[in-house]
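Handing you this structure, nothing more for now.
Here the complex is missing one protein chain, while the rest keep their positions.
Entry: chain A
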Amino acid sequence: MTVQHAAAPTGLAATERVELLRTMILIRAFEEAILRDYHADKKPAWDIGAGLIPGEMHLSAGQEPVAAGICAHLTAEDAVTATHRPHHLAIAHGMDLNRLAAEIYGRETGLGRGRGGHMHLFDPDTHFSCSGIIAEGYPPALGQAFAFQRRGTDRIAVAVTGEGAANQGAFHESLNLAALWKLPVVFVVEDNDWAISVPRASSTSVPSNADRAAGYGIPGARVEGNDVEAIHAAAGDAVARARAGEGPSLLEVHTLRLWGHFEGDAQGYRPELAEVPERDPIPAYEQALTAEGVLTAGRADQFRAEAGQRVGAALEFAKSSPTPSPEEALRYVFTEGAPR
């Protein structure tokens, strides 16, 4: 049942193609801004707990095509569950940038009022959630899909993990249960080759996780090349199938972790590091669209300027928002007294 999707003409309209680029540019602009602030005040003696943004920071640079290609098929009514590396999916799925940024900066105006942090984003407006525990975002996605199915809607859930997570029990249990109950889920594996320092070849018994779909009797597809349009096409099939009530599918995308596993990761374990920047998917797509005459001169710069403005405003909102009051540290364990 495994299907290989190569880069191929996809029948996308020019406006849709340009929109994919624009989404990717916005995501990158957001993360570059986060990156700057994250590192700015951790020097000279790098201290992970110090600064405007303390704690671990997992950025998704290089994986924008996955988010843009898949989320283009979704509305805010559809659910997305992401991983510890959630920003690209959150933004592509339409999360409010201000509240996202404010959460990352640990502010009262953030999605979780500063309680959650960047790995724990919960947004009822876009039905978005994520988990810092590997593969554990998959099972709740089943429940969201179950609710959508029970209510007779055509809404779907998209559940994302990394390729490392596909070796976790929750991954396999979820595929089985969703297949058994024909739940409207699209399972996505972002294969960026690395689970922290462990390459896929040392962790996974099959070259392609898409092959594992066969074990559960559902379609599996692997997209090579980190190509946003090929991803868009493959996701379109899976989304249509889920919406039509035909059940789940598994989609693996071979993508790229452009930066470290987390910020501060020197990546000494990574032999191909020197050539990684050349594989950046955003300039490649921009060049392709330009060469084909789809992207007019100056348009991408315009997108960058516009993204810069939106991101700037979101960071400004975050940084000028109050930090949560320590007196309120014990709230929200239960619902009593929690305003919304």
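The rule we apply is simple: a contact is a pair of C-beta atoms (placed from the backbone, for glycine too) under 8 Å apart; a residue touches a chain by one contact, two chains touch by 3 or more; residues count from 1.
The working rule: contacts and distances are computed from a predicted model.
Taking the options "Cytochrome c oxidase subunit 1", "Metal ABC transporter permease", "Type I-D CRISPR-associated protein Cas7/Csc2" or "Pyruvate dehydrogenase" in turn, only "Pyruvate dehydrogenase" matches the UniProt protein name of the chain that is not displayed.
When the full complex is taken into account, the listed residue touching the unshown chain is A:A329, out of A:A13, A:A297 or A:A329. As for the chain not pictured, it touches chain A at residues 45-50, 54-56, 106-107, 112, 114-117, 119-120, 131-136, 164-165, 167-170, 195-198, 202-204, 264, 268-269, 323-330, 333.
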